[in-house]
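Below: one structure in structure tokens.
Removed from the display is one protein chain of the complex; every other protein chain stays in position.
Right after this comes chain A.
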Amino acid sequence: MSQQLASSDSTTREKREKLVEVRDLKTYYGDSGMFGGPPVKAVDGVSFNVFRGETLGLVGESGCGKTTLGRTLLQLEDATGGEVRYDGTDITELNSDQLYEWRRNAQMVFQDPDSSLNDRMTVGEIIREPLDVYEWETPADRRDRVRELLETVGLRPEHYFRYPHQFSGGQRQRIGIARTLALEPDFMVLDEPVSALDVSVQAEIINLLEDLQEEFGLTYLFIAHDLSVVRHICDRVAVMYLGNIMEIGPTEELFTDPANPYTHSLLSAIPAPDPTDTAERITLHGTPPNPRYPPSGCPFNTRCPARIRPPEYEHLDDEVWQGINTLRDVLLERKRADRSIRERIRERLGRQTRFATVEETYDELFGGLQIPANAESSIEQIVEHASNNDEEAALDVLTEEFGSICESEKPEYHTVSETGRKSFCHRHDGEHRQPSQVLEERY
């Protein structure tokens, strides 16, 4: 997977120098303890490149792992697997001394300007601290440098002796940016730098960031969930879902002609300012799966609007499909849940337990729906297995009858345009119809 990604990148963008290469990066939380259970897979095998001087956007729902990815790139989190090459060196392998030397190359702008500045220190002390850590020149030089930085980010040298409390959100974010600039880094991770600010201030900060990029030749990884901001500032965009990159490619192209079903649904969530716009919204059902138990196959398969369906059920009603998906979630959940002995006994005795009976679930999901006979018999079979507490068998039937490649196999990254844009979906493999066609038809 990573090989393929890297090679297609190099064919399309040979001219540009790779600054950061990420290969199959994994960051799992909570797998250290004995009693932790399976780890939370915040970043689950991600590969991409960041080219020198560009702005790479990273978008996705909250909780999809984009902030963790950014923090792992700066080694604020330890990677569980994979590598991050910065200018050719794998920084996940550095020892503490080398890491200390490397850190001045890469800095981070944090999301919340209220929390990223220590408000017991003056602005001058805050901006000076990185310089002190690296024992940059003499203390007098450091003070001069801080005043210079304050001017660079649009503040005044007199603000040296003020406290963060005395500034507005936008000004505080400027202070944070000045601090990251102090050591003259090449690479900056901007973790939702404007999402906590007023809209008018957002524009100012975005412009400042663009100016700084031009002036100092910075490379940005811009993490955001505001798609319009991303479209404005980014050269390329990566779309993340549940620890995976679903699609990555040049911004304009990705926004005008998305390839991946997830990108489609994400973009359709942008409100259109045109009242005559009649395009149907793609609504995603349910919530993203628990990253501790990600679905097998494609991470998006539980909610995908363009999921590959078995041919005999291709034209099954959408609501029925939705019911089947929910039923599968419920079965998986039941399978995972540890039933205490007490609960088993209560169940035997016909008392109520904290698990609803499968029949209740069935009624809730499929009550009042027209279900074709062949589908109905399969569903009934599933329900029967489940009511005998044999979730394993029920799931087997469900997978056999309603499953597809989406659940059984992890997709590959398919190059979907000449610019090297890649999408993580089975539908690009040539055997199935393209996502856009399917979505057109289903919505």
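Basically, contacts are C-beta pairs under 8 Å (C-beta built on N, C-alpha and C of every residue); 3 or more make two chains touch, one makes a residue touch a chain; residues count from 1.
Note that contacts and distances are computed from a predicted model.
Student: Out of "Peptide/nickel transport system permease protein", "Ferredoxin", "Digeranylgeranylglycerophospholipid reductase" or "Monovalent cation/H+ antiporter subunit E", flag the one the UniProt entry gives for the chain missing from this complex.
Tutor: The record for the missing subunit names the protein "Peptide/nickel transport system permease protein".
Student: Of the listed residues A:Y29, A:Y160 or A:Y293, which contacts the missing chain in the full complex?
Tutor: A:Y160
Student: Check the options A:V20, A:V59, A:A79 or A:M108 and report the residue that touches the missing chain.
Tutor: A:M108
Student: Looking at the whole complex, which of A:L76, A:A272, A:A337 or A:L369 touches the chain that is not displayed?
Tutor: A:L76
Student: Touching the hidden chain in the full complex, which residues of chain A are there? Just list them.
Tutor: Per the touch rule, chain A residues meeting the hidden chain are 32, 71, 74, 76, 96-101, 103-104, 107-108, 110-112, 115-122, 124, 129-130, 133-134, 140, 143-144, 146-147, 156-158, 160-163, 165-169, 171, 176, 179, 182-183.
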